[in-house]
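Yeah, one chain of the complex is gone here, protein chain that is, but the others are all in their spots.
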Amino acid sequence: MGSNSLYGPLDPAPDAGYVDAPPRMGFFTDTSVCIGCKACEVACKEWNAIPDDGFNLLGQSYDNTGGLSANTWRHVAFIEQPVVPSLTDALAAAGTQFLGMPLSDLPGRVTEAPRTDFRWLMMSNVCKHCTHAGCLDVCPTGSLFRTEFGTVVVQEDICNGCGYCIAACPYGVIDRREDDGRAWKCTLCYDRIGDGLTPACAQACPTQSIQFGELDELRTRAAERVDALHEAGVESARLYGHSEDDGVGGDGAFFLLLDEPEVYGLPPDPIVTTRDLPDMWKRAGIAALAMAASVAVSFLGRRG
Amino acid sequence: MAEAHPVGFQWVVEAKNRGAKVIHVDPRFSRTSALAHTHVPVRAGADIAFLGGIVNYILENEKDFREYVLAYTNASMIVSEDFQDTEDLDGLFSGFDPSTNTYDQSSWMYAGHEKHGQEHGESHVQRETAAGQQHESHGAPLPGDVPRDPTLQDPRCVYQILRRHYRRYTPEVVERLCGVPQAAFLEVCEAWTANSGRERTTALVYSVGWTQHSVGVQYIRTGAIIQLLLGNMGRPGGGVLALRGHASIQGSTDIPTLFNLLPGYLPMPHHEQHETFQQWIDAIRHPGQKGFWANAEAYAVSLLKAYFGDAATAENDWGYGWLPRLTGDHGTYRQALDMIDGKIKGYFLLGQNPAVGSAHGRAQRLGMANLDWLVVRDLYMIESATFWKNGPEVATGEITPETCRTEVFLFPAASHAEKEGTFTQTQRILQWREQAVEPPGDAHSELWFFYHLGKRIRARLAASTLPRDKGIQNLTWEYGDDEPSSEKVLQEINGYDLSTGDLLSTFNQMKPDGTTSGGCWIYTGVFADGVNQAARRKPGREQSWVAPEWGWAWPANRRTLYNRASADPDGNPWSSRKAYVWWDPAAGEWTGHDVPDFEKTKPPSYRPPEGATGVEAISGDDAFIMQGDGKGWLFAPAGLIDGPMPTHYEPAESMVRNPLYGQQANPTRKVYDRSDNPTNPSPPEQHTEVFPYVFSTSRLTEHHTAGGMSRQLAYLSELQPEMFVEVSPALAAERGLDHLGWAHIVTARAAIEARVLVTERLTPLRIEGRIVHQLWLPYHWGSEGLVTGDSANDLIGITLDPNVLIQESKVGTCDIQPGRRPVGPALLSFVEDYRRRAGLVPGHHTPIVTTHSAEDADGEQ
Amino acid sequence: MSKRGDRPMVPRAEFKSYYGRPIVRPAPWTHDIASYLFTGGLAAGSALLAAGGQLTRRPRLRRAGRVASLGAVAASGYFLVADLGRPARFHHMLRVAKPTSPMSMGTWIFSAFSAAAGAAAITEAAPLLPPGFFRRVLPPVGAAAGLGAAVVAPALATYTAVLLADTATPSWHAAYPELPFVFAGSALASGAGVGLIADPAPPVRRMAVLGAALELYGAHRIETTKGILSEPFTSGHAGTLLRAGRLLTAAGIAGALLGRRSRVVSALSGLSLLAASAITRFGIFEGGMVSARDPKYTVIPQRERLAQRNE
Partner (left out) sequence: MPGRTKVILVGVRTWIEGWPVYRQLTGTDPLGRGAAAQSPRSKALTARTETADRVAKSVCPYCAVGCGQRIFVKDEKVVQIEGDPDSPISRGRLCPKGSASLSLVTSPRRQQHVLYRKPFGTDWERLDLETAMDMIADRVLTAREETWEDNDAEGRPLNRTLGISSLGGATLDNEENYLIKKLFTALGAIQIENQARI
């Protein structure tokens, strides 16, 4: 257990007690080459025999899955971004929130000129396997644990469905499965990588938007990719979750995005709740003392 | 491509990462457009205007790869004086006969060879028998010696004829007809021409939606002309790649379960043209013609030996007499209409679902309701098997189980994991699949089913003396006892040297004297050296980037066709960077990264002696060895029913009057003029405002064709759970359609309902001065499966391309209204009312010839 | 107490989200957990009351405190196990002892407390036994257990505040500095409530006042100093609950102080304090849930934090 055990840069597996642990493995998801085919969603479900999510047309462009959940461990997001000048002004004027949905009812929105430009962002979202994982920290049964590969896995033979991890995840990834009661999320194919195989989603991904490998290698590869995109004029390319200095100590599964994180439903500045835990216990201690003092004061006063 | 061939799209991403510019031209912004540098929204059905504009740009700015064009195309050849272009005849070529709506093509011939041209009767038969499909493996028949003008100045040389034909396809016309702003159009032209020529190549990729137009074959022709002009054919990173739809659709035209072809693109005998064996052989190989197609007799005889074995002898013309004959159009749409008329007794459906997958769903289902019996073999319960109890017509009362007389058998089929055999994928590569497990329950492979059906039929006819049963009695039909051996069948396809019993290694070994057999000459070599080449699995990373040792490509394991053109006339690569196949003078043979598409030891300097024919007549610089003149055709003197050069005709259903010519739509298109197959009105007809919008259909990544293999699976159904229609915000505002609300779409054939997705990915276009709205529909839904919905193909009528008889389902006109469609009998009157308002009343005939000069001579079909 | 009426609406900042969907996920807990917050606090408060009674020789207070504490502990046990996705695996809570998990620490605290409070309560039954060894041994054991429970009680009352705060639920996390005081005060008030019903002696009244003070101080800071993250506690259903809780607390305190002479008024004010404590817990619970469901409570504060950090 080192100094950064609760917060800050850390190699999590050795810190979690693995002697000569293998290098930390992770995902780099380069959304600039994602074609939204959802092979990752299907390959993940076939490998892990995950129940389906129901058949509902959500109208969120081609995303009828909705989001990561106990029954969806890879989720492809679709954001249609018309870059019609009048749209952005109209939005600002109306002060409404641009919710990524195509708005057909906005005044002045129906333009004669064909749209000048258009972007259709696609992104395969997944559990972040954080360096400092809120879900893992708060898990009271030890079901969620750090594997030797530095990934975060729910042990389905231990989890009693207390649900605490669900509230603790800064990305809203993990969820409890209705009829099953236990919490479920991406295991980074702990059974496959244990045998030296590639996770099912990374194996299937047609354009290698999802890359699996040693996290350090992926981080250098991602940095080069961002530079290449900037040179190619894609100014909006940026990495997300790559830096060890962010609020969760860097993600084991990080991304190259083409817009602000919240456009994809990702938090712009996630911080693991464990960072403030020592301060919380301190505060609770003071309150406890105040409580004890109050009782003492109450009973030590004049006998009345 | 990212939508329907996502794993193939990895190579586009690879190219993009190496600096290639990716341009996607499509009416709708799709997942392919999302990865492209530029998306060019075009009006559906105006592709030839767009591509013709590019030909115009190339020729007017002399941006063609001149050395390549001179050496390898027929640009310098002089066309007959009798030839008149669409510029002269208001949209028709010379030789048009309005009585049959076909051309006498003799005037299209090269100068002095008019008599080789195809006269009316022949063209009419060619259209009826989709003869265009024969040319998948070889060019049309043509004489050898042709007058030329290498300076390309003669007004009647192909180059000049092409320039005149496309002179009016200016960027301004492209904008008016396609709705593409001139700047965007010129960006495409500049990108395409800048990335072509000696040092650079451009690849043209199309999905087979292109063939689903009344001018479909001419779309592909225009693409080929551009790629020839720019010298991209036969070169790495160039060419034209068709993205076909099914796992072995290429295989199912090579070894065709098609009415008009025998294996290896040999034509099915025609009762009039091929009455005798000799007529049949001569019709195939055209004596005196140059090119590889000359030894077609060997291929034909070997096929008959494979079919009839020892019973096929020289005396009985190798059993030719037992083959059935075509009399005209026996295509699937002709059959569907014949079923409605009660002419067909029995119908087999083998892993196909016409109730949803074929055009005019209602006609398909009404036809099936008038059969004696129907046999469906599939993995899952599909709509074609339950038309009698769950089909839309049951709801409207047109079909009721109690009154539907069709006997229906549903046989469970084996999946791809439960049988061994080969698929042929879209690059002509045969890949052998190993069998993983036995099929469950009563499920069997089609091999098993037809083998045992054939054994039962032969047993029943064993004692027959009727002449009609000779064929079936003499058939070689021995492939094992219970599960027939796929390997044995593939070996029969490959062919044997009957004298030694050895497997043939190349089709050059085939003889016309009955000493060799071969079920499909273009597949000969799949068992070269007695080894199942299709089963080779040498990992890609241990081979060259051409990976010749994975599977086997026909013909002769050649991966890129016409690769002779990747070298200049003298046999040296046009550029070292793009070297692919070249002449090695020291070794005295052609060599390179791929199997050379040329005779191994024929030097580039070889010139054929006077009067030579067949293979001998191919000169050292004839890169297109399957063509009658050894050249790539910018101008097709024969072989195409609707014209030597692609011409912009409006789709069969359009609201835009063709501004370039009086002739509105393809005058030679195949039309079934019947009351149960109406066509929406198009100019110059009245009432085009009844169906004011353009619609197109195509696929989603998450579903597969008619849904039988995807809407039955939870993990795919949840990704796209409901039938929907995509409309632009402008159209949604105009028609009051709400995002996620309901809408119903109406054509002269049917009305279907769908949830509404309002999206900016569709955009209104300014065409001929007014706004044209386009809407888009996926066609996967039907009444069976975990997720069900109305079928988009119900909207579409039966109007076919004349060359290959494929229906126009990529563009049509329709109306769209908010809310769900009527149900029950009310639906029929609702659609009937639309027909009435559109003037489609009994006795109405869609005009075919609409040129201003032509009196209203309505061509009979 | 801040005046009611219209809160100054946070300016409608233009922020993006993914089709308005939540970014973090609300805890899947049902109202069982909100109830446990109350019963846990009541158990702690009662145990302290009992210890007070024990040390100042007020047997009725001692007995009421211990019995109430036992009842509350039993109810807490039920709520905690019932809310689990897999109740049969409740004992897995004792598989690890993780300092980083307030719920793990809480389980051990709750177990220790239950043992002590249980023992203390049982010994109350000593008088019913026939004379003999047990009858003699039990009271001193009870005394020790009672003191043990009292020692653990403050931890039991405040760890639940750390549990809620140690999540990604925006408004709970933001409230971590003051939430323990709310829960401590609320526990004291509910304990005092029991006392007011059982034996409204002056210490009980003082305990009620001090408890209410702690609770109101904490609640006030949470509702006014967290910017946009205070919004969930001041508006909607949660806001109503918290305001009602405050009213009942005020009523309870007034009753406790003014109705000194009347047992009925004291009992009523005790009940009022108990109700106030419960309602306040539900209000805090509901406010947190609201803050997790609306993405703006995640995006806007984080955007502001980023802006400050980048200045």
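We call the chains A, B and C, going by the order they appear; numbering starts again at 1 in every chain.
The definition used in the following text is that contacts are C-beta pairs under 8 Å (C-beta built on N, C-alpha and C of every residue); 3 or more make two chains touch, one makes a residue touch a chain.
Just so it is clear, the structure is predicted and the values come from calculations on it, not from any experiment.
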{"item": "Displayed partners of the chain not shown (whole complex)", "value": "A, B, C"}
{"item": "Candidate in contact with the missing chain, chosen from B:Arg167, B:Lys389, B:Arg674 or B:Arg836", "value": "B:Lys389"}
{"item": "Residue in contact with the excluded chain [from C:Leu55, C:Ala75 or C:Val96]", "value": "C:Val96"}
{"item": "Of B:Gln160, B:Thr763 or B:Gln807, the residue in touch with the unshown chain", "value": "B:Gln807"}
{"item": "Residue among A:Gly17, A:Gly54 or A:Pro278 that touches the chain left out of view", "value": "A:Gly17"}
{"item": "Residue touching the undisplayed chain, where the options are B:Ile340, B:Cys404 or B:Ala751", "value": "B:Cys404"}
{"item": "In chain A, positions touching the absent partner", "value": "1, 5, 12-13, 15-19, 37-39, 41-43, 46-47, 136-137, 142-143, 145-147, 153, 155, 157-158, 189-192, 194-195, 197, 200, 203-206, 208"}
{"item": "Positions on chain C where the hidden chain makes contact", "value": "94-100"}
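Rule of thumb we're sticking to: only the chains that are shown with their structure count from here on.
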{"item": "Chain A-chain B separation of Cα centroids, rounded to whole Å", "value": "46"}
{"item": "Centre-to-centre distance between chain C and chain A (centres being mean Cα positions), rounded to whole Å", "value": "32"}
{"item": "Chain B, residues touching no fewer than two other chains", "value": "none"}
{"item": "Shared-contact residues (touching 2 or more other chains) in chain A", "value": "101"}
{"item": "In the complex, chain C residues that touch chain A", "value": "12, 14-29, 44, 48-49, 51-52, 55-56, 83-87, 89-90, 92-93, 95-96, 98, 100-104, 106-107, 150, 153-155, 157-159, 161-163, 165-169, 173, 176-181, 183-185, 187-188, 201-204, 206-207, 210-211, 214, 292, 295, 298-299, 302-303, 305-306, 309"}
{"item": "Residues of chain A touching chain B in the complex", "value": "33, 35-39, 41-42, 45-46, 52-57, 59, 61-62, 64-65, 80, 82, 84, 101-104, 109-112, 114-115, 118-120, 122, 206-208"}
{"item": "Chain A contact footprint on chain B (complex, rising order)", "value": "2, 6-7, 9-10, 13, 17, 29, 31-35, 39, 41, 179, 181, 701-702, 714-722, 724, 729-730, 732-733, 737-740, 755, 757-761, 763-766, 771, 786-787"}
